[in-house]
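What follows is one structure encoded as structure tokens, with my remarks underneath.
The complex appears here without one of its protein chains, the remainder shown in place.
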Amino acid sequence: MSGPASPEEYVALHSLPCIVMRVTVSVAVAGASGYAGGEVLRLLLAHPEVEIGALTANASAGDLLGQHQPHLLPLADRLIEPTDPTRLAGHDVVVLALPHGASGELTDALAALDGPTPLLLDCGADHRLEHVADWDHFYGGTFAGAWPYGMPELRHAGESGTAAAQRQILREARTVAVPGCNVTAVTLALQPGVSAGVVDPGDVVAVLANGYSGAGKSLKPHLLASEGMGTAMPYAVGGGHRHVPEIEQNLRRAGAADVRLSFTPTLVPMARGILATVTAPLTPGTTTAQVRAAWEDAYAGEAFVRLLPEGQWPTTAATLGANTAHVQVTVDERAGRAVAVCAIDNLVKGTAGAAVQSMNLALGLPEQLGLTTVGVAP
Amino acid sequence: MSGPASPEEYVALHSLPCIVMRVTVSVAVAGASGYAGGEVLRLLLAHPEVEIGALTANASAGDLLGQHQPHLLPLADRLIEPTDPTRLAGHDVVVLALPHGASGELTDALAALDGPTPLLLDCGADHRLEHVADWDHFYGGTFAGAWPYGMPELRHAGESGTAAAQRQILREARTVAVPGCNVTAVTLALQPGVSAGVVDPGDVVAVLANGYSGAGKSLKPHLLASEGMGTAMPYAVGGGHRHVPEIEQNLRRAGAADVRLSFTPTLVPMARGILATVTAPLTPGTTTAQVRAAWEDAYAGEAFVRLLPEGQWPTTAATLGANTAHVQVTVDERAGRAVAVCAIDNLVKGTAGAAVQSMNLALGLPEQLGLTTVGVAP
Amino acid sequence: MSGPASPEEYVALHSLPCIVMRVTVSVAVAGASGYAGGEVLRLLLAHPEVEIGALTANASAGDLLGQHQPHLLPLADRLIEPTDPTRLAGHDVVVLALPHGASGELTDALAALDGPTPLLLDCGADHRLEHVADWDHFYGGTFAGAWPYGMPELRHAGESGTAAAQRQILREARTVAVPGCNVTAVTLALQPGVSAGVVDPGDVVAVLANGYSGAGKSLKPHLLASEGMGTAMPYAVGGGHRHVPEIEQNLRRAGAADVRLSFTPTLVPMARGILATVTAPLTPGTTTAQVRAAWEDAYAGEAFVRLLPEGQWPTTAATLGANTAHVQVTVDERAGRAVAVCAIDNLVKGTAGAAVQSMNLALGLPEQLGLTTVGVAP
Partner (left out) sequence: MSGPASPEEYVALHSLPCIVMRVTVSVAVAGASGYAGGEVLRLLLAHPEVEIGALTANASAGDLLGQHQPHLLPLADRLIEPTDPTRLAGHDVVVLALPHGASGELTDALAALDGPTPLLLDCGADHRLEHVADWDHFYGGTFAGAWPYGMPELRHAGESGTAAAQRQILREARTVAVPGCNVTAVTLALQPGVSAGVVDPGDVVAVLANGYSGAGKSLKPHLLASEGMGTAMPYAVGGGHRHVPEIEQNLRRAGAADVRLSFTPTLVPMARGILATVTAPLTPGTTTAQVRAAWEDAYAGEAFVRLLPEGQWPTTAATLGANTAHVQVTVDERAGRAVAVCAIDNLVKGTAGAAVQSMNLALGLPEQLGLTTVGVAP
């Protein structure tokens, strides 16, 4: 290029005719002072088609966002309003980043208001499960019913190549249930083997290393920095974790007739990230090449799921801040099992990135708009 | 907006005439497998005007970048070439992210090649110091001479408001010396008080909490994870750190007649971030209001330096991944000192962000192009 | 030695006549479920003369100690009783590990009970300050008055060699005010220079890197693991920290006519440890050799304060779990200041170790009994 120029000269010299899309989507976020809400806002600030609307919360209503989310500098002086339907009305999209159980009531109230109902993205658990029995067993209380499931890469039985069926569902959706973060890591790790029939979903074992932000900002002693630094601790051991039925549901969707899952999350000293180690028996006669082929077929066309080169294993750091899942798989001949590992950022691909990716599909925007595959490391 | 649409329909419905700038700047990075080089690439991947050219390194030449920088997914399959002038030639910009001492020789060789000399951004120390005496005392070896200094916010004596003089120097620069990371944190913390004459630069004390990435990927026992987790350790105590003369040089530029600085960096268990606590005596008769006013005047117009609301203190987490410096200042009446704190990401505002910001100025691009003020937290 | 033998044979073969001291000291701990109380118990479990008596707390009364302190295995099945005077009565020693303000009332009630008043060790702040003005300015509420100060190594003006005067005070004490953790680190770092007159206490600057356990188990958002991991954040900046007057008091005791202190603690991502970087101007004409000599004279005879070999700097990891302070000092000629660094474990030398060391003195036991100088690292 030529030498220095003023910005004006530069534009004059180096411009071409083109088109630009004007900002047309206004998005309100309920739960703006929490981790999920904050991450949704972080991603929306980088989205070329989004105008950030109302920011609401409960305990922190009346504060400035900068007091709770100092990293979101462009929004530091925005006022947090109370979470009530009238504040959320009049937006194209409403993102609900609330404790589970809180969104059902709010969505009814929103539907009752005049004007067009916004696209609703629920980062909570209320609308993820399809079977009331699962809801009753793992959550309890009124079952709000399932919404279209916000995992574009979710494979349906019989699909090969890039997932298409789930994307079509999301393109037609006006409500979206954003998946659980652990669910995303375990599903993306194992689903290629299930849909290809090379692993047996009847004896899956998943153990996860989890960063603390997955637990939210709740003030519990075991979530204190003093307690968490320098220790590893499992929780919800023995099948009680609420993400179990959601994982089973996904693997059934991918083609599993019967799923049995042993699932153990483990808190480790990091703020973000999930590393899921997932293993399942090989189906009789399966070769290592067939296992490799199944994962390659599933993810070769996926922009946000990266099957690493053979021999390279995922680290959560490589996905930090990005909407990517890094996946690797190998065969343990001695144990007769496939071992798949998936690393994600629980707040991005595990929550806010899935919400924005689903929003893009539901709005007819390019699926990748405003999302990055570049992590922040080291 | 209306309901769902295909991307094509969307564009048809929502487009306006405009102009776009075509990609015109090709950038090569020497030292692409290190932390500074990796961070430069991370930022350039988000820069709308940049095309990433040759990636070179020494020990890792011949590897794919993904083996060393797995978080830079779009570049994972790019080959790392050996660092020699012919590989770097033919680009608009060359970024040198090499150990100090390595860039002088390379830049001579680049200048000797045919064709236009690229804009050179040196992330090393070789061209930061103006005085050969400082170089001899803190570095030694051949003095390569000072280049235009890549800190757009550096205030010159007598300036008020947003820094203009340094920006003008950078707009005309064809070579840029990127500042040291600790230097940036200490300078941005204190310079408003120096240029306004409200603090005495003759007895400055700076103590820093530093993340490990500042030490680079060098394989030394005290940089091992086992050693660093759960401990704090000072280094280069007593005035021996190479960043001391560079800080003094900046404070003189800001108007200090005589600078005396006690400087102590401290490694703490984090990968990124610098928190600089900098204190200096108040000049006689200075009021708290005058101190506040000095910092407000200096930074009200700076896009990348945020003076936090009174009472809110910087955290490195709020700047992680962003090109921002968060600053706060207060007066300790009892001690007769102003205490200023600055938090930055050592790899962004402390290195790669400063390089890109300076590059934008030198190329006549908008200064903020491709840089974010949004951090990744928690 | 000869080959294998049964324990019985071993004793028969390898025994000598001697004497042993019988366990004579029963110690009750109020606040047993907190960090300070837990650490006191950890040390007492290794003390050959102590029998652990009542364990009391408020919120956790009725629980087993193992639910709150799982690392204290020998006490895991001990019941936590409510904190009231009758539970604490009848012990030789009562350790108060309570929030500040809570101990004054309790000690009055204990004194009012029949029977001998136990030796009282208050880990809280209530009895540390000698001047009511300091109390009113930094704490407020009723001033409980100063108790003998539990820092055996505190030097008195004019003392040379190992501290003797403060030890004599503690040998005669029936109540002990355990010092603040930051206070211990800063005092041990700088007092040799003050008592030797080689540094000027009129312009002291101290910046600390602090582990999170110093903040106790209080449930505050900024103390969550998600918030603390990967960040550094200052607090109580500008002279407001309650440890300021206590440090000034100690330096005056060491001989300072007038003390001015700029004090800034900084939370960094570790559970334990304080690294204090403390700098003060050299007094005119002071040589580096005189500075070295002052620190060597002060600590050559101290069992729990280690002046490291020249050139080696303290790390908090080397003191983790031990009752040691690691100290180093150097002179910054350019800045005209001495820079002293002290590393301690805030819960041991900073709290519980100081309590046990003072208890030993007050009970006429060997000062080092039950305390270790061996840290747990890496």
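Chains: A, B and C, in written order; residue numbering restarts at 1 for each.
Operating definition for what follows: a contact is a pair of C-beta atoms (placed from the backbone, for glycine too) under 8 Å apart; a residue touches a chain by one contact, two chains touch by 3 or more.
Values in this document were obtained by computation on a predicted structure and should not be read as measured data.
Colleague: For the chain not shown, which residue from B:135, B:149, B:212 or B:295 touches it across the whole complex?
Modeller: Counting the whole complex, the residue in contact with the absent chain is B:212.
Colleague: Taking the full complex into account, what residues of chain B touch the chain not shown?
Modeller: 35, 211-213, 215, 217, 219-221, 223-230, 269-271
Colleague: Of the residues in chain A, which ones touch the absent chain?
Modeller: Within chain A, the residues touching the omitted chain are 203, 205, 207, 209, 226-227, 229-235, 237-239, 244, 260-264, 266, 268-273, 275, 277, 279, 281, 313-318, 320, 328, 330-337, 339, 341, 343, 377-378.
Colleague: To test your reading of the contact rule: which positions on chain C touch the chain that is missing from view?
Modeller: Touch set of chain C with respect to the missing chain: 1, 3-7, 9-11, 14-22, 24-25, 35, 38, 42, 45-46, 64, 66-67, 69-74, 76, 92, 171-172, 213, 229-230, 271-272, 306, 308-309, 312, 315, 317-322, 324, 326, 362-366, 372-378.
Just so we're on the same page, only the chains that are shown with their structure count from here on.
Colleague: Need the CA-centroid distance for the pair chain B / chain C, whole Å please.
Modeller: A distance of 40 Å separates the two centres.
Colleague: Between chain A and chain C, tell me the centre distance in angstrom, where each centre is the average of that chain's C-alpha atoms.
Modeller: Distance between chain centres: 46 Å.
Colleague: So what's the Cα centroid distance for chain A and chain B, whole Å?
Modeller: 32
Colleague: Of all residues in chain A, which are in touch with two or more distinct other chains?
Modeller: Residues 35, 213, 229-230, 271 of chain A touch two or more partner chains.
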